[in-house]
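Note that one protein chain of the assembly has been removed; the remaining protein chains are unaltered in position.
Order as written gives the chain letters A, B and C; numbering starts at 1 within each chain.
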Amino acid sequence: MLTILFDGIAYGMVLFVLACGLSVTMGLMNFVNLAHGAFAMLGGYITVILMQRLGVPFLLTLPLAFIGVALVGVVLERVLYRPMYGKNHLDQVMFTIGIVFMAVAGADYLMGSSQQIIKLPAWLQGRFNIGGVGIGKYRLFVLVVCGILAFSLQWGFTKTRFGSRLRASVDDARVARGLGIPVNRLFALTFALGSGLAGLGGALGIELMGLDPSFPLKFMIYFLVVVTVGGTSTITGPFFAAMLLGVADVAGKYFVPEIGAFIIYVLMVILLIVRPDGLFARGRA
Amino acid sequence: MSTLEDRVRASLLASRRWHGAEIAFWLLALAVFWLFPRNLLLLNEIAILALFALSLDLILGFAGIVSLGHAAFLGLGAYAAGLLAKHGIGDPLVGLAFAMIVSGLAGLLASPLIVKGNDLTRLMVTLGVALILHEIANSWGSLTGGADGLQGIAINPVLGLFSFDLFGKTAYLYSLSVLFVLFLVARRMMNSPFGLSLRAIRDNSLRAAASGVPPSQRLALIYTIAASYAGAAGALIAQTSQFVSLDVLDFHRSADVMLVLIIGGPGYLYGGMIGAIVFKFLQDTISAFTPQYWMFWIGLFLVLFVLRGRTLIHGGVKLIMSRLPARVRGKRS
Amino acid sequence: MTLRRHFLKGVLGLSVAAAMGSAAYAQDVAKIGLILPMTGPFASTGKQIDAAVKLFLAQNGNTFGGKKIEIILKDDTGNADTTRRLAQELVVNDRVAFLAGFGLTPLALAAAQVATQAKVPEIVMAAATATITEASPYIVRTSFTLPQASEPMADWALKNNIKKVFTVVTDYGPGIDAENSFANKFKAGGGTVESVRVPLRNPDFAPFLQRAAEAKPDALFVFVPSGIGAQFMKQFVERGLDKAGVKLIGPGDVVDDDILAGIGDVAIGAITTHHYSAAHDSAANKAFVAAFKAANGGMRPNFMGVGGYDGMRVITEALKKTNGNTDGDALIAAMKGMSFESPRGPIQIDADTRDIVQNIYVRKTEKKDGELYNIEFTIIPMVKDPVKAAKK
Partner (left out) sequence: MSAVLQTNALVKTFGGIMATDRIDFTLEKGARHALIGPNGAGKTTFVNLLTGVLQPTSGTVVLNGEDITQLSRESRVKRGMARTFQINQLFSTMTPLAMIALVASERLGYGVRAFSRLDHDRRVIEETAAILAQFRLEDIMDNSIASLPYGKQRQVEIAAAFAAQPSVLLLDEPAAGVPEAERRELLNIVGSLPSDVSVLLIEHDMDIIFRFATRITVLVNGRVLADGDPTIIARDPAVRAAYLGEASHA
């Protein structure tokens, strides 16, 4: 029972790292980026390539996945995304679906269509048994890494100058511009950070969620659920949404496997009906 | 005064009068039956996709409701028609009506979820509803055949005369007829006071309410109608292929139809049809010479389209439509 | 209205006549419409079969019974509606003599009606739900059926002192087939079974495996589609089920040759029953594996590949028997009862059911020469599909 809770939290943590970048970019530029999963996939593949072809140790691939995807994020933001900010949601949706399609086909072409598999270092395999509660070592590792990340993000978001500027811009980009905050540069930076986190999440998630070319499509829904339920103006909102989703998903499949797959969708629809602005959104007049 | 009234009447009439290009479009749609006898199956798919996109146009182009889960109603209609035929009522027109009623009812039930809320909420709710239906169809194998698809559908000849053949002749003419009739109905609706009030809501919901238009009621109504149109498209899939699989509820259907409509341009009824032609043509040509990676090229097309190419396609379309009065032409929301 | 009806009727008649007029051409070519998922989640199936078909033609030439074979490859992306349309177009426009491929059960079923209407043989090279061959009298299968592979597992488990089994299968046709046939046979033999079904698009096995762990079974019976087996195996080990003494058993899909190397050592010790292993010990297989690897950059053939390879053999043998006659009924008649030595061992096309009859092997996943293989250690000779056999 506790194991299930633990598994769910670990799963939710990965979801959070994957989705939090999307939440901030969505809030900041009001930009619907369905291609967020493609960045996560890229991070996953970077780790796979580094480990399988170059023999880089797993731990080292994680920061590399982050940096690599962040760099790609910066370039894409500059070249492709920026012209899209002014357009309507529909165009953005179509544009990013196009990117997803290209990423899926491109990954298939370059990496093959099969599930990618990595070999974790021995110390991350297996599990502890604490008082009858089985705890997977890798899941514990994921939990710690993502927990630290979530904590530092929350700290950075609330306590640093960057964070306060970011919050101001998310609240009202126009006013923020008026106050002399360089919203565009801020956004490029945030976009890079968000994509980098997605890349890291993708790398961490290989073991838990698998990695194949259809990854961006398969998990798009999960990311969007996290963002819509969590709202786009805080870090804690998506965090708790991801936890809720992870635990509900895992517990649902455990207790009622017959309808396990429904649970997150039903949960999402109900939450959106009850709280159309997101479960943890701040009330706005 | 009577002269001004006459001018007002003339303007209102002009906005719904048939344009030469429209007549040419439909004549051409019929003519391809003889021009491309080898491609009737593809043409049939285009006609069905066009009907599905028309359904989305009713809510997106005319009422401004975005949806990422329109396949829910397509799939519901397909399963409704398929199940009816499987259980002994094989008449295609009865099946069509049944599918439209079932999907329409579902649309009515779902409408409270979408009439309120912003774009993002709508995208998510529609997506969620479609996913839930997909899961139900998947899990309820005893009824739907689950992942194996619905087998054993037997469709009677249309009007008792034309049976569905391997060449797709009956299929195309049947689908085209249904598309045409439903198009006529939609065209009439969009030029009615009701259609005008929808455009008002899409343009400016604040002003619409201040003009006495009740937005929730109208949106619920058009959502219901659009759902039944999607159901009709689903019924056509089930009947012309005599097979229904889970794919009709898949996410890519919802995404595709949105892309189709945006390619063709929403809000003037022909966008879905033009988009369907472009999309299917692209898909077919590209996948013919690169069966593995057509998805890449479709993706590239979309990206370029949004960045640059829209003016190209729409420029051509607008050239044709330019002589239509402003009211029909509408504009993108 | 009546006027319109007559008009339409006339139109239909005319164009049917026109189409028939152009029928007689290319008398010396026999086209095979190969419909496979080349993109999407099941693309690995498509690639294996496509490679095997190409290999077969490269090895055996392309003229059989006086007909030159021409392959038309189409990608159905794993989408049944597309399969149906492609099949129809191949029959109507390209006048193919055979439809072949079909990566998944729904895809094979989608084309069944076309095969029946057009009287064109449909060679199912991959899909494995038992009922497929009943969907049309023109369907012949060269892959396997899941009950065929799963029932022997129950016998083996009963004989090897396994009393309690927990089954985990993917929730779609083949998975349900595997679960039912195994559970029925196992219960009939006195064992107890607990079952859980995993949704097809499922990212995380953890909760299902947790249930399995808490049930404390002697063995875990698993069926997941080829491709996601790796993830399953890793989580199986991560959850410590192997150390708890739970045996991993099931039909061979989970330790598919194509991905076995990627699964890694966690697969060692799995006991599976299946019809093909790349390690099958025969001259025919060694030649096949070597040629396949050479032609595909070291990719190991799996049971999908061998299904495609044997499918081509069935097609070409039938053409030889009919002396190039491409009449569907004649070809099906020629295929019925056909038997030959395949890389997987002896196989036969059942004359009654048009389904495949073949040896099922009990294998254990082991390391051999530094690579993982499924090593066969027991043979159950010439197994028929038990579902159809039971109906007789």
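A few points about this structure:
Going forward, a residue touches a chain if its C-beta (ideal position, glycine included) is under 8 Å from a C-beta of that chain, and two chains touch if they have at least 3 such contacts.
Just so it is clear, the model here is predicted, and its values are computed rather than measured.
Across B:55, B:191 or B:241, the single residue that touches the chain missing here is B:191.
Touching the chain that is not shown, out of B:20, B:88 or B:212: B:212 (per the contact rule at the top). Although one chain is not shown, part of chain B still touches it, namely residues 1, 4-5, 7-13, 15-16, 188-189, 191-197, 199-200, 203-204, 206-215, 217-218, 221, 225, 325-327, 330-331.
The working rule: only the chains that are shown with their structure count from here on.
Computed from the mean C-alpha positions, the centre of chain B lies at a distance of 37 Å from the centre of chain C.
Chain centres here are Cα averages; for chain A and chain B they lie 33 Å apart. Of all residues in chain B, those that touch two or more other chains are 135, 138-139, 292-295. In chain A, the residues that reach two or more other chains under the touch definition are 105, 108, 258, 261.
Considering their complex, residues 3-4, 7, 11, 105, 108, 112-117, 119, 125-127, 129, 134, 136, 138, 207-210, 212, 214, 218-219, 222, 249-254, 257-258, 260-261 of chain A touch chain C.
Residues of chain C touching chain B in their complex: 5, 8-9, 11-12, 15-16, 18-19, 38-39, 43, 73-75, 79-81, 84-85, 88-89, 91-93, 105-106, 109-110, 113-114, 117-118, 129, 135, 171-173, 176, 199-200. The residues of chain A lying in touch with chain B in their complex are 26, 32, 80, 83-84, 87-91, 93-95, 97-106, 108-109, 217, 221, 224-225, 228, 258-259, 261-262, 265-266, 268-269, 272-273, 276-277.
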